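I'd like to ask you about the structure that follows.
For this depiction, one protein chain was excluded, whereas all remaining protein chains were kept in their positions.
As written, the chain order gives the labels A and B, with residue 1 at the start of each chain.
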Amino acid sequence: MLGYVGRRLLQSLGVLFGVSVIVFGLVHLTGDPTRLLLPLEAREEDVRQMRALLGLDDPLWVQYARFLSRAVRGDFGLSFKHQLPALTLIFQTLPATLQLTAAGLGLALVVAVPAGILAALKRNSVLDAVCSVGVLLGQAMPVYWLGLLLIMVFAVGLGWFPAAGRDSLASLVLPATTLGAFSMARIARMARSGMLEVLAQDYVRTARAAGIRAFVVTYKYALKNAAIPLVTIIGLEFGILLGGAVITETIFAWPGVGRLAVDAIFSRDYPLVQAIVAVLATLFVVINLVIDLVYTYLDPRIVYVRSAR
Amino acid sequence: MSVPAAAAAGAMLPVAARTRRRVSFRAVFGLSVLIFMGGAAVFAPQLAPWDPGKQMLLKRLRPPAWQERGLREHPLGTDHLGRDILSRILHGGRISLGVGLTAVTLSALIGVTLGLVAGFFGGRADAFIMRIVDVFLAIPYILLAMGVVFALGPSLLNVILVMGATRWVQFARIVRADVLSLREREFVAGARARGNRSLRLLLRHVLPNALTPIIVVATLELAFMIIYESALSFLGLGVQPPTPTWGWMLADGRNYLATAWWLATFPGLAIMLTVLAVNLLGDWLRDTLDPRLKV
Partner (left out) sequence: MALLSVEGLRTHFATSAGLVRAVDGVSFAIERGEVLGLVGESGCGKSVTSLSIMRLVPPPGRVTAGRILLEGEDLLDKDAEAMRRVRGARIAMVFQEPMTSLNPVFTIGDQIAAAVLAHAAGSRRAAWERAVEMLDRVQVPSPRERARDYPHRLSGGLRQRAMIALALAPGPQLLIADEPTTALDVTIQAQILDLLRRLQAERGMAVLLITHDLGVVAELCHRVAIIYAGRIVEMAPVASIFRQPLHPYTRGLLRCLPHPSRFGQPLSSIDGAPPDLRQVDGGCRFAPRCPHAVESCRRDEPALAERKPGHFVACPVVTV
């Protein structure tokens, strides 16, 4: 078991390593990062100074090593626009994003998991049909359009919820719904199909043949099996939601990392952009690692399968 | 489940009309919407009543034809610069579908190749490629796309490049999984025994079998790309004006949510219908072609 944990840890580190390469590479994509980091009208002299300052005349791998060593210590440089350490800015805004993402994911789970499971249990019923339609629409709808629609109807039209800002719990509702809708469709679908698959398994038949109550068979026996793949989905969804948060925050002017990122990209504040991508990717990797470990706890088979390979 | 009295007397129940034919409503719906959209996109210049860029400031912010103040020659209304919404949507469709299809092709090419390499040669190549896949999956897609597009400059080509260069992972994974399982199958071993060289083996035997999941993934990826292209446009990073794109129209509409609801609604509806159609088509393809992938 410990060997497995160790291996996953190593794997995650490898991924983070790769992420750092990409983050580093972002700035060097055009060949000359100074073009990106300075206003367009910069003079030749400024450019040269900048290059020297950033150590851009050194070989690439040296620059990378420098970047990496600073990055692991949390030093991503100063944000150009805000003149504050990039990481500080991120930590200031991260709670807002996490709150939004958690609310969105929570909402999605609370709605979608029971819906999916019930749809599986009452297959081909009205509920199932409604669920299917909902899933289809949910997957086709662009996040930001839903956000705009919600604003139009609930904020402008009915005036129930504020359209922007992070003042009260009420202001969390619309953005969380927008973000959550994104995941709801996918989660409901997975829950339904996972449950259907489990219900068709032989061991469910054995339980029924032994005369175990239907309620117990469904909610204890079948559910535990269906829950396992669902847990991994949650990890993935979190990552997807982090991405979706970028747009949602922009629409609702939610003061989170997403909005910070969009802002940073448009102000060509590259140290900040680098830092954000790095932090979010790390978060994603960590979450998935945790999910993986929870998975091995839930499913007694998996450790043996892995170690036997 | 008690048996009716009639049956107990030995008579057989009538053949139940329980045989549910799987009505491929999805396929019909999806396909027809897509053909409609595709046709509209291709023939946009002929179909659109107005030049999408033509600003008719005297007729700005007119609601759709069926409302008060609406004009019949602008069925879906006009925007803040007096441009006809319907025409812009038709032209926008060209961009969305065009970009989507090109990007899907590009990412499919990259992904399938890498997937084949990873699956077939295994070992270090496989591990390396899969690590790269993990990395790409870890970075929030939107940020990556935004960052890259901004670095390279927002343009049609760059959007296609970015999407192609980052979404290949889906193809790689599915192809690799298929190759791995096919590798074990007898007919591949049989072909090997006959002395086929690796590459030919790959192309001749393995690829055709992996084709069905590739097609299914491609359809679903197309949907994804349509949404993301418009997301990028919405954020101002996609195709630049004056070319109308659905995302850009939504961004414009954002400023007029309270006053001119049609600006934001119709482009979004167009996106949703197109993506819905693509998804339905993809689902149907998956159900008929490859029940293994059934979700």
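Here are a few things to note about the model shown:
Rule of thumb we're sticking to: a residue touches a chain if its C-beta (ideal position, glycine included) is under 8 Å from a C-beta of that chain, and two chains touch if they have at least 3 such contacts.
Everything numeric in this text was worked out from a predicted model, so none of it was measured.
Looking at A:R7, A:R70 or A:R208, the residue that reaches the missing chain in the full complex is A:R208.
Here the missing chain is touched by one residue of A:F182, A:Y221 or A:Y270, and it is A:Y221.
Interface residues of subunit A facing the missing partner chain: 201-203, 205-214, 216, 221, 224-225, 228, 298-301, 304.
Note that only the chains that are shown with their structure count from here on.
In terms of their C-alpha centroids, the spacing between subunit A and subunit B amounts to 21 Å.
Taken together, the subunit B residues at the contact with subunit A in this complex read 131-132, 134-135, 137-144, 146-148, 150-152, 223, 227, 230-231, 234-237, 250, 253-254, 257-258, 261, 264-265, 268, 271-273, 275-276, 279-280, 294-295. Of all the residues in subunit A, the ones that touch subunit B in their complex are 11, 14-16, 18-19, 21-22, 26-27, 29-30, 36, 136-137, 139-145, 148-149, 151-152, 156, 189-190, 193, 239, 242-244, 246-247, 250-251, 261-262, 265-266, 268, 273, 276-277, 280-281, 284-285, 288.
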